[in-house]
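Encoded as structure tokens, the structure appears first; notes follow it.
Note that one protein chain of the assembly has been removed; the remaining protein chains are unaltered in position.
Here is subunit A:
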Amino acid sequence: MLTKIASRNIWRSRKRSLIIIAAVSIGLWAGIFMMAFYNGMIEQRINSAITDELSHIQVHHPEFRKEYDIKYRLSEGRKVVETIRKDSKIKAVAGRVILKGMIASASGSSGITINGIMPEAEQVLTNLNGKIIKGNYFNPQKTNEIILSEKLSKKLKLNLNKKTILTFQDIDGNLASGAFRITAIYKTVNGPYDDSNVFVKITDIDSLAGIPNAINEIAILLKSNAELEEIQKKLKHKFPKTEVKNWMEISPELGLTISVGDQMVFIFMGIILLALAFGIVNTMMMAVLERTREIGMLLALGMNKFKIFMMILLETLFLIVAGCPVGILLAFVSIGITQLTGIDFSNFSEAYSSFGYSSIIYPSLTARQFGIIMLLVFITALFSALFPARRALKLNPAESLKK
């Protein structure tokens, strides 16, 4: 009977109920969509960091990452690469020579990271070839080719086929330099990365650096993110004299970005839920005040306070339940469409790129996140109903019946 009264009561003031149902729908839609937007943005950032920059796991000499000194190279590095490649859970693996140095042109110079790469392996690992916007990938027949970013090429006023000088410290601490011809220009979504990374063939740089056939970084891409912990553990065990780090350990600022993103989502969710809570409190309070006489009559007739409380709570719940399907449908449709088309923020691409984000966002949402939003909406709704319900409990039947 309580359910019957509560469900029928919500249609007594049709307009008001429709407003609160609309508020719940829009609140839910906004909450789900916003979380999907941030989730998509962060997921894209992580994916791009893993596939374009860091890979899942990197192996170095334990001292290498402290100062990026090339004397800390991986002895037997190429053998290690071959051993790792045999693991069926590994999608791609490549050895690199990483040098900190300078790139110079007639127009200026810039501090950079020189990535001496194995072209074929790197193609699978980071799809560098796919990021080329001008020119061609490394030609196996040619030497001293360099691929640099569009950003750097503009900064140094360099173009395809032009020569540039790379300067760095060799194994003995002497300055070494070499002239490289620009074979291609690449572009990723990460501005700072583009600003500071150039690619040359490992065979062109290792002898210049005085470390022929050596490597000081092994990057590993896994077939599945879920295998990360297991593979990392396995590699640590297999190569105890090396440092085996996963992408979160290599780039803690990325972890920070994720946590800041999460905080942002929760702040926005908090604002949406607060607005929803105010809407519900206002509506239910009006419903209680309008029905003071009726609630007084129910108390007089013998409906106890718990049942009155439950009646108000149930009314709120029904309003929420009525609003949820519309909100969920709206959210699924809008996420479905934008997942295909993406949300284009090209006008702000500079700003997005400077933080390493793509300017086209593809929202995505996990079932767990969806569940969390639903739960938060329900908790907010029920929590908001407590205040009007408490107000109803404070009514004095004799006084209420006079109204």
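Just so we're on the same page, a residue touches a chain if its C-beta (ideal position, glycine included) is under 8 Å from a C-beta of that chain, and two chains touch if they have at least 3 such contacts; residues count from 1.
Operating definition for what follows: contacts and distances are computed from a predicted model.
Engineer: Which name from "Putative ABC transport system ATP-binding protein", "Multisubunit potassium/proton antiporter PhaD subunit", "Acetolactate synthase" or "Oxidoreductase" does UniProt give the chain that's left off?
Structural biologist: Listed in its UniProt record, the absent chain's protein name reads "Putative ABC transport system ATP-binding protein".
Engineer: From the list A:R8, A:K154 or A:K238, pick the residue that touches the absent chain.
Structural biologist: Touching the chain that is not displayed is residue A:R8.
Engineer: Of A:R85, A:K157 or A:K305, which one is in contact with the hidden chain?
Structural biologist: In the full complex, the listed residue that touches the missing chain is A:K305.
Engineer: Pick out the residues on subunit A that sit against the missing chain.
Structural biologist: Within subunit A, the residues touching the omitted chain are 1, 4-5, 8-9, 12, 293-294, 297-307, 396-398, 401.
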